[in-house]
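Sharing a structure, written as structure tokens. Questions coming.
The complex is shown incomplete by one protein chain, all other protein chains being positioned as in the whole.
Per-chain residue numbering starts at 1, and chain names A and B are given in the order in which the chains are listed.
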């Protein structure tokens, strides 16, 4: 049976470290300009149902660096059989005969898991809906290891759009796995979804420290503002600020963190939400803020950026986001080589090794692949903790079902 | 002069068998994981003016399996010079200098023949309008040979959209060439066009057995229904059903066939026809129907499918359509290798070795390439049988012309 990369949770800590070590060795080879023909004769397919530069092109570049070939569908929605109404399952059942490995990006949550069920060749998630983006998280964790040495016990602030951003979902599972401390900084309506919080708690015992309300108790010395509005008040004493500030903007101290991970608003997923991006997110992280940070605090961003990250940060050495993008090549080379079985490794398959229970129930998530695909059986996994609580096999959303 | 694959009729039975034998040997190599560098240094161009997954990606995969390279235009209409109004002839005249072989898909009937007239490198049809799709037919015939041993004397039911579906047009010429018996099952308005029937008759002496009207004489024992509506009446005696049933649905006996080839409605070619796909085509072939078929009857479909083929058939061993898609790789490897002249073979060029007669007449087919291209001379071939009857050199449509 083929091994698939659907979620960062498919990979044990040990496997992730194996990937990092392999990436290190590929990176050294690249820097020396050495050729590599590990994947000669192998074909990777990139099927992208959503726009992408970084993920698709870095996967393709990685495959070429390994001497392999690529068949590519950059705009699957309009240029493939999807335009004729073909189901994802059918597309994958065919495509598995054309390629040795498939990288899939799809707009529906859980789509890569569905693809994996229909494929005898490895499916690598290139991001699915608001669910996960595990290879981005591998780049992110690798960035932390390269730049900070060890991930354990790092204090990480995760900021921006935590609701729709799949990269931060995968990321917090990964950070939890390695024992980092996670602080979330999200404006109202953009906090982590409940299913993410529950999975963090049940799987890793992690309760995310959520700076979204002012009544969150903090030491007054720690208080510092991550928005322009707040920064303008920086001369006042922290205690005073706490009293004065409105409830919309929580405060967490920038000097407290080893890394600040910021993301853009996923406008393309916010149907019906008419928000002014600029006003919501204008320069959450900028030069002024960084002046107060530690000398070795790094700023990370999965890119592309909009207004949440100021260009005036780019020239600061602590701006790690372009290095983070560059690490995508050795990391994806390692992923390709490992999933093609060209190096030894062991993939822990959880929870996808479990079989879901087929039930005559709809998933509550309207963006779940089960709501978009014609011929999918609704499957659920039973919660260990709560009675009558099930979560969707594909997208993790919880639903109370009385059997 | 370059050799082109415009129509299945370009290939003699002998050449097709050569292609199958070559495909067999490539397939064995693939299964053993052996490398192949036959096409090293060669470049194939894929120019697709219509959406495709299977055809484009299987051609590209095949080329990479042979060690060659690919330059690809997956969405030629919007991303190429076609967007600036360039004629197909001009595009090909340039492209022939960039590639050693061109795979072309175009929305106009006869477009690949026009391309061939303007190219010094081989043009391989990837499907043109409602005209033909010869490499799909090679996959189809190869599937029959692999799964049924020999094609001669097989009883084949060809169902679905026989009017707009180019795959079935190429298919019936190929089946006729190999001596299979063809039964067509099409609802009103979706039967084979006249030009296809005439070509079958004049070239192969084949009169297609057309099950579109109930007054078609059949043994009452043979009667069996290929639609859901009919299946619901299966308890009644066949004779009685014959009397009762409406005239819309013809009946052919499923147990009579060695293979059932079904196709989807080509909605994208039905301008102005507002039809309810679901009601027209809902599960023409499903599990219930297959229960009555022979143990070794295979179900084929060029894919993608919509409602004409039920997912509940997928797990039946007789469902051959995903295997049929998989055969696309060895078949297209063989086509590429042969047309690049890397193996010996002989292409029979008929009717395209003939020169059309330039006439000051328009083709009657509004989807003919002569109606879409600026600088094409209308050319016709004289009918051997009928006086004053000509057929369009590009698209085969007949027209009475009094010279």
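By definition in this document, contacts are C-beta pairs under 8 Å (C-beta built on N, C-alpha and C of every residue); 3 or more make two chains touch, one makes a residue touch a chain.
A quick note: this is a predicted structure, and the numbers were derived from the prediction, not measured.
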- prompt: Who touches the missing chain here, A:325, A:359 or A:381?
  reply: A:325
Field: Candidate in contact with the missing chain, chosen from A:38, A:303, A:357 or A:401
entry: A:303
- line: Absent-chain interface residues of subunit A come out as 35, 48, 51-54, 57-58, 60-61, 64-65, 70, 72, 74-75, 264, 267-268, 303-306, 311, 322, 325-326, 328-329
Residue ranges of subunit B at the interface with the undisplayed chain: 40-41, 43, 45, 69, 71-76, 78-86, 90-91, 93-95, 97-99, 374-375
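Here, only the chains that are shown with their structure count from here on.
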Euclidean distance of C-alpha centroids - subunit A vs subunit B, Å: 43
